[in-house]
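Left out: one protein chain. Kept in place: all the others.
When the chains are written out, they are named A and B in that same order, and each has its own residue count from 1.
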Amino acid sequence: MNSVIGLVVWIVFYPLIAFTVGVFLGGYGRKFTARVQRRVGPSWIQPFFDVIKLMRKRTNISHGYMHDISLMMLVSGTMLSLYFIPVPGFHYFSQFGDFVVIIYLLLIPSLGMALGVGETANPNGSIGISRALQMLFGYEVPFVLTFIGMAMLNGTTSMYELVQIQQSGGIATWGIVTHPLLGIAALFALQGMMNEKPFEVIIAPHEIATGPMTEMGGKYMGMMFIQHLINLFVELTIYANLFLGGAKNWFELLFKLFVLFTLILSVNSVFGRFRTDDAMRFMWKIPLPLAAIGVVGIMLGIG
Amino acid sequence: MEKTITQRSAWDKVLTKLQKRSLWMLHYCTGCGAVELPPTMTARFDMERFGIMPMVTPRQADILLITGYLSVKTLKRVVLIYEQMQSPKYVVGFGSCTINGGMYWNSYATIKSLDQYIPVEFYLAGCMPRPEAIIEGFTELIDRIGEGKANSWEDYYKNYEFYRKNQEHVFGTIDTRTDIPDDAKYFKIGEVEK
Partner (left out) sequence: MIADNYLAHTADPRVRKPEAATGSPRIEEEIIKAIQDATGNESFSLKAPRRIEGPVDSDRLHTLASLIWSRVGFQHLSAISCVDWLAEDEFELVYHFWSYRDFCLVSAKTRIPRETASMPTVSDLWQPALFFERDIHEMFGVVFEGNPDLEKYILSDWDGPPPMRKDFITREFAHDHFHFRDYEPDWDELVKGGYHSNRGEGGTDV
């Protein structure tokens, strides 16, 4: 009975925790970039102010039913993938769902966004979505390959068991140590997955006016912002669970996310933006062969 | 009309305090004033420390910054952009050209007073205003939003006929694809709160 109450509490509060962490990570990102550019930068919880501002807009122009429904897909896809990721204290759903479920659920937001943006009929949005789906092929293939590699290496497709294995063996059993090729390939893919520069082709504010978000205003944009912040947490946690050994407690997890995000931001703040074709070429030239070599190595028993 | 402090308005006050920390700005740079914006955004004056960020699409923007003169032809585009923005929205007239025509005061092609065509929250006087003046103006705007006084955008919904008539006088009818009176009714803007 106690566990049921605990489960319900987790289900209710887990998204809130993820959102809070996302807010701080997002604010940290903006502060970090500002400091690199020798500016003071915004507040640490600036994304929170942004969300409040967007949610308090008085008018919200809808472009049709699909525009509204797509936001449901967007947020629910991210929330569902959130539940299937094990974190300290909560791994109920991750016992039932493995990598395949998470890969599948991570695709839903992109598809939802494609549907909604199609309804708004904005050319910038359509270009943005076509780029988003194109980039999906870019980073998803190496990322799935690293998933497969880790599953073969550890003999399990469950993320929870993977975390358990890495936790019991200490640093020597972390994915990044046992198989650095896969870890590096996934790091590149993560950079693309999080839309950070140099793979920021989807947003590209000066080129296609924030792409998919061009027609999103007010509460629509607010929902997308919330999804983006939760997504920050989701993507970073997936990487931490796969390659950085998960975490025993929340302090450890947050520390790992912080370090990982700093690494990604440092690349982000000194790079310009690739063109779409260059980004795709890079993704298929470097992370993909790295991941493929890693998987072949594991198959031959080298890893 | 004095409003008593209720639970709702106290909650409202807190949210307004948070809301004023985030303003996204769309800058319409046809005039020469655009030159003053890069120093305002970058390391020297750093606008982002107030939460003001440049934004590229009207749907997401809160501030519409008109930097300099507007010819009749560009006014048409500004009206289109303004009607695409989501309320609450604040127009900032930047430089003396938007106030009284500036050095184009006897030109046949430029408008002289921007607030006849769209409601302007405040003007930044000068030809052109320095980044200090821009920062000063925006902090003033932030304060006014916090106090709930920045309500110029409601005027467009309440006196739509006036603005529409002035716009049609200079450039004829256009289809802006935005039904302002209908929006006002749907989102309950301009009605007296009880």
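One rule holds for everything that comes next: a residue touches a chain if its C-beta (ideal position, glycine included) is under 8 Å from a C-beta of that chain, and two chains touch if they have at least 3 such contacts.
Keep in mind that what you see is a predicted model, and the values were worked out from it rather than measured.
Asker: What are the shown chains that the omitted chain is in contact with?
Answerer: Listed by label, the shown chains it touches are B.
Asker: Among B:R44, B:K149 or B:K185, which residue is in touch with the absent chain?
Answerer: Residue touching the chain left out of view: B:K149.
Asker: Touching the missing chain, which residues of subunit B?
Answerer: 72-73, 76, 99-101, 105-109, 111-113, 115-116, 119, 121-122, 149, 151-152, 154-155, 159, 162, 165-166, 169-172
What we mean here is this: only the chains that are shown with their structure count from here on.
Asker: Give, as an integer number of Å, the spacing between the C-alpha centres of subunit B and subunit A.
Answerer: 35
Asker: Provide the residue numbers of subunit A that touch subunit B in the complex, in ascending order.
Answerer: Within the complex, subunit A touches subunit B at residues 30, 34, 37-43, 46, 48-50, 52-54, 56-61, 124, 205-206, 209-210, 213-218, 221.
Asker: What residues on subunit B touch subunit A, complex-wise?
Answerer: Listed in rising order, the residues of subunit B that touch subunit A are 15-16, 18-19, 21-23, 42-43, 46, 48-49, 51, 53, 56-60, 62, 84-88, 178, 183, 187, 189.
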